[in-house]
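A single protein chain has been omitted from the complex, and every remaining protein chain is retained in its original position.
Our next item is chain A:
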Amino acid sequence: MPWSSIKVALFILDGGIALLRQRPWLVLMTLLFTLALSFSPFVGPARANNGLLLSTAFPGIEAQPGETVTFPLELRNSGVPQKVDLKVVSAPKEWQTVFKGGGMIVTQAFAGNDKPASVDFQVEVPETARPGSYNFVVQAAGPGATSRLGLQVVIKEVATGSDKMTTDYPVLSGTSSTSFQFRVDLTNNGAQERSYSLAAQAPPGWQVTFSPAYDSKQIASLSLKPGKSQGLDVTVKPPQGVKAGTYNIPIQATSGSSKAGVVLKVNITGNYSLELTTPSGRLNADAIAGRESPVTLVVKNTGSADLANITFAASAATGWAVTFKPEKIDLLPAGASQQVTAFIKPSPKAIAGDYVVSLSANAQETSGSADFRVSVRTSTLWGLVGVILVLIVIGAVGWTFRKYGRR
């Protein structure tokens, strides 16, 4: 069987040679047609057609959405110098294209035959462009000659991680009143200068601000040259009265479709604060020497963590007694308050007037205190004794009048 196939091939070759010998014009025409087809403007670079040649060094460029791609075109003319119309023959929908020359938008170019005219063809890749190959055909048409050039823009799948945002200390901890400072490095790994907008997804009430390293300006975006990196200070302020716990704060730098981000963590440790006051805020009280007088107090947990085992104490002069009811609070949740009654008993020997009594509420973690101005009054008992004495004297004088009067 191989023999027969070899025979067929030889026959065809033999036939071809015979055809070339017998009909040389037909073979030439076929060859010409094939060549014309292969050099047609729909495929490959334009060919010198009537002396005009539109060309570029790199007809295919890889780009990313949002970028602007520039093809530097060269227009050669081997014929007579002529004015040439520049035109985009075909382009994908919604892609903006423009010819630029000498810094201006151009529609025509003059093609001399001594040196090539150079025109830039700019293509703006839409943000929404999907990965794939996009073809363009541009045409330079003069009165006597036309040249077409096919161009290609290829969009690859977006390479995440091409930009980087890193931090050495992603978790910071502190109290609710701390202002947390993170140092974040943003690196542009792309081939072009990019402008990044900065954003943070913080829980409500949290304040996140960005500023360049060693600078106090607050920024919302920054521009980075390819391969460069920039340190950023991210300041995170928790809202007042935030509960203890760990909070995630993702921050992101976005440039076109390129995103870089890092998740910062804030660990709020509970802060402990206790306030001792009265329902009306008045810090004075009246008391009678040697007698108990009640004072209503309010214990407030103004911290962000619960407090347990709150006890009370008072510092007063010797001879004074201060007792509390209840004597202790087992648990006071964050933000809660409770009423306590203090019974202040001044010394029986206290001199009338004002005294300072310092009351305090103490938990293991913290304490709160209030200074009370206690106005001590003395008992009116001795005053009554005096009144009785005066009455006795009046009685005695009256008795004298009765006994010795009217003589």
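What we mean here is this: a contact is a pair of C-beta atoms (placed from the backbone, for glycine too) under 8 Å apart; a residue touches a chain by one contact, two chains touch by 3 or more; residues count from 1.
Heads up, the rule we're going with is that contacts and distances are computed from a predicted model.
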UniProt protein name of the chain not shown, from "Gfo/Idh/MocA family oxidoreductase", "Non-ribosomal peptide synthetase", "ABC-2 family transporter protein" or "Iron complex transport system ATP-binding protein": "ABC-2 family transporter protein"
Selected from A:25, A:214 or A:382 as touching the chain missing from the view: A:382
Option touching the unshown chain, where A:316, A:329, A:342 or A:361 are the choices: A:316
Listed residues A:24, A:170 or A:398, member touching the removed chain: A:398
Chain A, residues in touch with the chain not shown (by the definition above): 316-320, 347, 349-357, 373, 375, 377-378, 380, 382-383, 386-387, 389-390, 393-394, 396-398, 400-402, 404-407
